[in-house]
Structures are given as C-alpha cells and as structure tokens.
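Down below is the structure, laid out as structure tokens.
The complex is shown incomplete by one protein chain, all other protein chains being positioned as in the whole.
Labels run A, B and C following the written order; every chain starts at residue 1.
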Amino acid sequence: MPAPDDNLLDVENLRVSFGTERGVAKVLDGVNLTIRRGEIMGLVGESGCGKTTLARAILGILPSNAQHEAGSIRFGGEDLLKMPHHRVDDQIRGRRITFIPQDPFASFNPLFRIGSQAREVMKWKSPRRPENAGRGLFGFFSRYPRARRKADEADAVEMMRTVQIPRADEAFDKLPHEFSGGQRQRLMIALALMPQPDLVIADEPTTALDVTIQAQILKLLKRLVKERGVSVLFTTHDLGTAYEICDRITVMYAGQEVEMAPVGDFFQRPSHPYTVRLLESLPKPGRELREIGGEIPGLIDPPAGCRFHPRCTHATDICRMERPATTSVSAAHALRCYHPVGATVLP
Amino acid sequence: MREAPILKADSLSRYFPVRNAFGIKTGAVRALDGVSFEVQPGETLGIVGESGCGKSTLGKALAGIHALSGGAIAFEGEEISRLSVRERRAAAPRLQYCHQDPGNSLDPRWTIRRSLEEPLVVHTRLKAAERVTRIRDLLRQVGLPQTHLDLYPHELSGGQQRRVGLARILALHPRLVVLDEPTSGLDMSVQATVLKLFSELREAFALTYLFISHDLSVVRMMCDRVAVMYLGRIVEIAPTEDLFRAPQHPYTQSLLAAIPDIGGRRVTDTFALEGEPPDPARLPSGCRFRTRCPRAVAVCAETDPALRPLLPNHAAACLLAG
Amino acid sequence: MSTAIDVLRKLLRDPAAAVGLLIILLLVLIAIFAPLLATHPEAIWDMNPRQRLLPPSDMYVFGTDRMGADIYSRILFGARITMVIASVAVGAALLIGVPIGLISGWTQNWLGEVLMRVSDIFLAVPQIVLAIAISQTLGPSIENVILALSVTYWPWFTRLVHAEVRSLKNETFIEAAIALGVPTWRIILLHVLPNVASPIIVRTSIGMGFTILTASALGFLGLGAPPPAPEWGRMIAESREFLPQAWWYALAPGLAIFLVVMGFNLLGDGLRDVLDPRIRRAGARR
Partner (left out) sequence: MRILALILQRIAWLVPTLAGLVAVVFFISRVIPADPVSKLAGETASRAQIELLRQKLGLDRPLLVQLADYYRQLLSGDLGTSLFTTRPVWDDLYARLPATIELTIVAMIIAVVIGIPLGVVSALYRNTIIDHLLRIITVAGLAVASFWLALVLQLYFAMDLGWLPLQARITGFPPPSITGFYIVDTLMEGNFTRFRNVVAHLTLPAFTLAFPALATVVRFTRAGVLETLQKNFVVYQRAMGIPSGLIVWKYVLRNSLISTVTQIGLLFGILLAGAVVIETVFQWPGIGAYAFEAILQSDYAAVMGFTVYAGAVFGIVNLVVDIGHAILDPRGAGA
C-alpha cells in the first residue's frame, strides 16, 4: 500500500544498543530520520556517531550483539521491525532497499567472478522474480528459470554499460581484482540499481577513492538516481561530498541526530553549535582553523541530555539534563538544541 | 637571496621488478622516476597526488626506510642516500620521518617514558636525569600531562598517542620532518586539531616540513610550496598561491577541479576528467597523463615532457603549458 | 601491557585454560614428589612374579603389570621421564629455533633464505618419521629420544618466529624505530623479540603436548627409554600381548598421556586467547 505522505522512509525514536565486553554501548539514542521519494538524504557525522549503525538498522543487518530497544522504521508505510523476517528477506532487503558499500575492494568476494556474484543478486532480487518464489533448502536447489536468467543477464550487461564499465559484456567473466577501485564502485552502483529499488543506502561510497575518481563516481551516482527517481541515504564524514550530492542533510553526533536541513540552508544557516563548529574546522584559505576541543564521548557511559554538551560553549544546566526536542528553524529546517546559533527558533 | 637548501633531491628513482609466473622479470613498476626538488630551511613543501603516484615511496626513501634504485639525496649539504646504515644513523636525528599516525609508532609493550627515552639513549650521551628533564619538557610542548609517562600506549586515547609519537620524533630536535599523510583517515574536527598542533610545533621547534598528502585543501592551508605528483613524476611545482590560482598542468587543473567547493559550483556538474590512471607497469608512451588529458595532441604521445620553468618558481611538465 | 599476574588472572577466568593449568601443575608436582606419592616406590624396578597382572584393587589402584609392578607407581615415575623428555627437547628446540627464526625473518638476503631452506628440509617429513630414523640409528635411550625430538622440532619455532618477524617488520613502530636510527641489534632484541614472545609461548605449550605424544609413540615403537624404565608409551606396547584379559594394563598410561597432552593444549589455547597480539593491538587502537 502506498504511503500516506511522500515520506518513503520514516525512522522514529530509534534506540539501538550493543552489548560489549565493557558494558552496553548506547549507539543510537532516539534517532529520527525521514527520506522523501526521489531525494538524496545525506547522513553526516564523524566516526562513531552511529551513521553506519543507522544504515545497517534500516537494512536489518545489525550484528548479533545489537539490540533494538525502541522506535520504528517505517518504509512505504510499514514498520520493518514488525514485518515477518521472511518478508523482509524476500521483498525488502536487496529488492526495494539496496546497498552500496564503503569499501569496493573488500565487498566483492575475491574468489567468484563478477558474473556469478551479479547473477546471485539477480536470481533473488530481480524485479522479474515472482513474489512467492521459494528459496529452497538454505537457498540451494532453488530454480532460476532460463528465460528469466537470460533476460536478467541482458539487463545486467546493459546496466554495466550505463555505469560506464569498459567492455561491459566481458565484465561477467572477470574476477573482482581485475577491476580498479573506481570501476568496482561503478559495478556496485550497477548491482544496487538492478533490482529497481525505491531506496539505495550508500555507506560512505567514495571514502576509499581518490579525489578525481570520487568526483566521477558522485557525478554518475547522482545522475542515475535522479533519472530513476530512486531515493538515497548517503552517509559520509565529508561535508564537501555531502554538499556535492545531497538534497537534504542530517547531522549526527554520538548517536543523536542534531540538525536536519535542505543543503542550501544547511551550509548558509547552520544552527546547531556542533554543525557550526564542524563547518569551522574545514580548512579554508584565508581563515584560521578552529578546533572543537575535547574528544568524542564514549557510548558506554555517554553524557546525559544532549551528548554534545561537554564540548559545547553554549551549554547550560538544561542541556546536561534532558535532550532537547525537535524544533524548527524554518519549515524545512529542524533542530535539536536549546541554544541555536544565530537563528530564531520557530515553535 | 636564497639560502642553501636543507634538502636536495636529485633524480630519485625506485623501480620494482614485475615478474611473470616463472619468476622471470618482464618489466618494472617505476614507483619513483627521476624526482628532483629542493627544500629551503623553514619552509613547508607539500607533495600531493593520488594513490600510486609515488609520494609515499618518496617519503620512505627520504627516511631511509626504503632503498633507492637511483638518484642522490643531499641533506644539509651532505650526501645521505649512499651512506651505509651505520653512517646514515648519524643524520637521523636531524631528519625525521613521521608516520601517518605517529601514535602507531610506539611499541605497544613499552611505557611512554621508555619510548620517549629511546631516541635519547641511542643518539645522545645525556645522563638519565637529563633525559628525564628533556622528556618532561617534550610532553609539555605537545600538551600532555606528566602523569602519562608510566602508561602504555593502549591506555591513552588515539589523540594522545599521536602527541606522544610526535614528541618522540621531536626529542632529538630535528631540522626537517617528513610528514606522511598526517591527516588521512581523520575526522574533520580531529584533523583541525592535528593541523593546529603541526603549525604550533613548526614555530616552537623551527622545523622544516615535507608535507605529503592527498588532500589539496589541507596542503593549501599548510604549505608554502606544492609539488604535484602523477605516476612517479613531479608534474608541477610552484608556490602554493600560484599553483591554486593558476595551475599550469592539465592534471593539476583536474585535481583542483575535483575538490568540492562548498557554496560554489558543484563538481558533479562541472567535472570533466574521464578515465583512471593507467597500469604503472605499462605506462603509455610520451606524456604519462595523455591517456586522460583533455588537451592531448599527437606530439604528447611522442615526447616525454620534462619539468620546465614557466614562471618564476613555477615549473610544469607539459608540452602545451605556458 | 599485561604482566604475568595479569595473564594468569585472565587465564583462570577461562575454565578450559584453568583446567589445563591445573593438570600441568599436578604433573609437575607428581614428577617432583613421585617417590613420596607412589604406593610401591620400591616395586617399579623389581620383578614380583607372584603379583603379575593383578586387576585394580585397594592395594594396586591401577593393577599390576607383567613383572608384577604396581602400575600406579610406575605412572608416577613415568611422569618424571615424560617431563624431562618434553621440557629438555622443547627447550633445546626453542634455543635453536628462535634465534634462527629471528635472523632469517629480519635479514631478507641469502642468509635468511638458506636458513629457511634448511628448516624446510626438516619439515619435509612428518616429525615422527625423522625421529624414528634418528633414534633408530642411535639406539634406544632417553638422551637419544631427546636428541631426536629437539632436532626435529626446532624448525617449527623457526617457521613461526620467521613469519611473525616478517609481519612485524611492516608494523609502523618497527619502521619508526628504523627511521629513528635505532641500531638493528636493539630493534631485534628490545622491540621484535618481546613482541614475538606471545606466539612463542603459545607454541611452546602446544609443542610440549605434541612432543609428549611423539615421545610416547617412539616409546610404543620400542625406541624410547630401554625396558625397565616406566615410560608410558612402552607400558602400552607391553600391554598388547595381555589384552583383552588385562584390560587395566593399557588404561592408566593411555589416560595419563591423554590428560597431560590435553593439559598443554588447553593451556596453549587459553594463552592464545589471552596473548594474541592481533586482538590486543586492535584493542589498543580504540
């Protein structure tokens, strides 16, 4: 059934913790996130802020020591956390929500040819696959009708051409290590788009690449998803990359989302003290570098209230006690701060 | 009037043999291929380039970790690339190398005190008490409390380990420090802290830096001059402002065009460079960049361009530039 | 940095490792105090034809053997032989293998290559085959068993240390020490050796167990300590002609070998978990 509004994905008050040797790490602390149909949402934050955990929670592939404590992940109107596992496996993951990994070098199995890895994805996830197709024992002994396979393969070659793999028809017979990092990331984009998904989760897809390759890949990804109207959740720690590709940006700090704004607003009128300081720490000619000071807190015993308060020059008692609710700077610009910088908060 | 250079690299090269399945040499990867430059006392020279361009090999060759296949390195007027290991050691205190994360340069089984003492034990005749005084000074200068002396590296945070690693490098009061990708993999806020620390230490210890990085915005912030490398060669070298204002080599131009410019035009709309660097074992004839160069003409496939001065202090290796 | 006490505390937290440690401690105590603990210390060398092949009883807990000796007492004295053989053989293998491994791992020239090739020769056949060949030509005695075992076991240490040193050489802190101009001998002795100590310790523990198994097999084949000596492997060999009637004859020595080897293996596994440098280094970075 279609969603009532134009939000494709609606994460609400998501709490996830990890059991570790030293204690329980509260990795996501009531996170909210929305993605509209056809938009690229940037999820920006430094390492350990929880952006990868959030991405994996949406995909439903958190490690076994992770625990959902509260919240919902509504996708197309349905809560993925309440959906039966086999339905998520069969109809959502890899089919309507696909994935582009951070490290294209390590994300292909080095021992299998590109063709067999691509065929595996299409066998289970191509749009031609009937919804009620079974999976057989452990996934073995499941039929892949010849006609569908041929059609899927033709699509795959076409998609590899689209992502500009040189000699796309030969790519199937090659091993992953025969491709450069940039080409492997192009292949990953092709694999992510082949099932014709509604949402692609791209987890730092350009971090491992050189600048010129990064520019090529960002350009390609942006063009393809815009042409197809696919939504993207794009996590990155690099504000420059976020500026390049995103329509809206959500900033996370230590497991909490702190600010969400359209890309123009975000860079022109940052309002959360953390966002402001983050932008100031970018090297820019003619400006003195400003450090944030202090270090990112541990998540096993995080600061109460707003987790940024120990490093925040604006912090007051209320910040140390209770996490601020979501307020709006403007219609599209949301914020979770008691003391926003240079802006009047609308109720 | 220019002073004598503190470091003079003259056609440095390092080749790795490529062998086939039978172990027979079929070619060579030229990780460094005739790289020459000078570093003036007190300046910071940036070396930028993408992965595989040879910048890291260059750093390790200067530090004596890798041997060279050819070329000469003169440090403070003294030839050091052909010295025996033992002789080379004499130069080590004045020419230091800093790994990507200097925190990792600490032996995990040694206390901070012992790690900091080691360079002094090896290179100086200081007495135990004098060594302790020197170590305490160093810790203060990198902004760490004295109480950390008897801890082990894993008991410190990553940032603190980094500071200890720097203190160890500075213990012998070097004149030149090779910084190898010092900000790679760091978060933005940490990067700002680290860059600031480097600037402060440069003032405090009157250091000369060779700053190797893939990040052009960081290089722009930190360096007086910049050398751009592509496939084992320097393709352009110029004062930072000149290079960023008027890059001469098409590769430098593409590199600059690939950096996101927040608030400006989007690279995803403007970026034009196609293709990827060729296999370093099978370089194209003539100019190495011609296979990707938007301006390449027939002559580029025939002549291998040398680095030639175009403007004062500004040289580029392109037949069409200038 | 984990001190010895730290390691011990972590070991005791792992039940399997704690059991292993306990078994080995017991073995050492038994080996030392065998004459005091044995019920018939005098009877292990003598013949008592009238008490031949008695089943276990209050008097002879594990029964008696073909000479009429108390098997329980012989097992206790056998612990001495086992401990001496294993610790001297492994100790000698350590002394030969570790320095060769350090040198061949560090120097990547012809010397290192030759040293590795020599150790490869010793690894070209299973240890027991070479040990059989050696001890057969030398004749059965404890000394010859020790010689055969140490001559065949050192390459395992060499190979281990060689591989560890090679990977350690790429570690940043070793590279940094080179760049800092630290003399090579200092790097090898003060940085490399302490950092390969953990895998050596683990290998030593597992090697003790392995060596005890091989030594007992040699004993079983008649190549160990000569007859009157209460060597466990030989006791099992002797029992064969009295099976199935004297079922107890083989039981106790077999169980003794099993328990001791298991002790060393459990301890080795536990040590690996506690000392593994990869786990520790990854932990240190966070």
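Going forward, a contact is a pair of C-beta atoms (placed from the backbone, for glycine too) under 8 Å apart; a residue touches a chain by one contact, two chains touch by 3 or more.
It should be emphasised that the depicted structure is a prediction, and the values quoted were computed from it without experimental measurement.
Visitor: Since one chain is left out of the picture, which of the remaining chains does it touch in the full complex?
Guide: Those shown chains that the absent chain touches are A, B, C.
Visitor: Consider the whole complex, including the chain that is not shown, and state which of C:P56, C:P194, C:P228 or C:G254 touches that chain.
Guide: C:G254
Visitor: Specify the residue from the set C:L27, C:I75, C:V98 or C:I132 that touches the hidden chain.
Guide: C:I132
Visitor: Going by the touch rule given at the top, which residues of chain C touch the chain that is not shown?
Guide: 16, 117-118, 120-122, 124-130, 132-134, 136-139, 151, 209, 213-214, 216-217, 220-223, 233, 236-237, 239-240, 243-244, 247, 250, 253-254, 257-259, 261-262, 265-266, 269
Visitor: Could you please point out the chain A residues that touch the chain left off the display?
Guide: Chain A touches the missing chain through residues 56, 59, 61, 88-90, 92-95, 98-99, 101-103, 106-112, 120-121, 124-125, 135, 137-140, 175, 177, 191, 201.
Visitor: Counting contacts across the full complex, list the positions on chain B that touch the omitted chain.
Guide: 20-23
By our rule, only the chains that are shown with their structure count from here on.
Visitor: Can you tell me, using the touch rule above, whether these chains form a line, ring, star, complete graph or other shape?
Guide: line
Visitor: For chain B, which other chain has the most distant CA centre?
Guide: Ranked by distance of C-alpha centres from chain B, the top chain is C.
Visitor: For this structure, which two chains have more C-beta pairs in contact than any other pair?
Guide: A-B
Visitor: So what's the Cα centroid distance for chain A and chain C, whole Å?
Guide: Centres of chain A and chain C (C-alpha means) sit 53 Å apart.
Visitor: Taking each chain's centre as its mean C-alpha position, how far apart are chain A and chain B in Å?
Guide: 34
Visitor: How many Å are there between the centre of chain B and the centre of chain C, using C-alpha atoms for each centre?
Guide: Distance between chain centres, rounded to whole Å: 50 Å.
Visitor: In the complex of these two chains, what residues of chain B are touching chain A?
Guide: On the chain B side, the touching residues are 50-51, 157, 159, 187-193, 195-196, 214, 216-218, 220-221, 244, 254-255, 257-263, 266-268, 271, 273-274, 276.
Visitor: Spell out the residues on chain B that touch chain C in their complex, using ranges where they run on.
Guide: Contact set of chain B toward chain C: 60, 63-65, 85, 88-90, 92-93, 96-97, 99-102, 104-109, 111, 118-119, 122-123, 152-154, 158, 165, 168-169.
Visitor: Show me the residue ranges of chain C that touch chain B in the complex, using the header's touch definition.
Guide: 1, 171-173, 175-184, 186, 191, 194-195, 277, 280-281, 283-286
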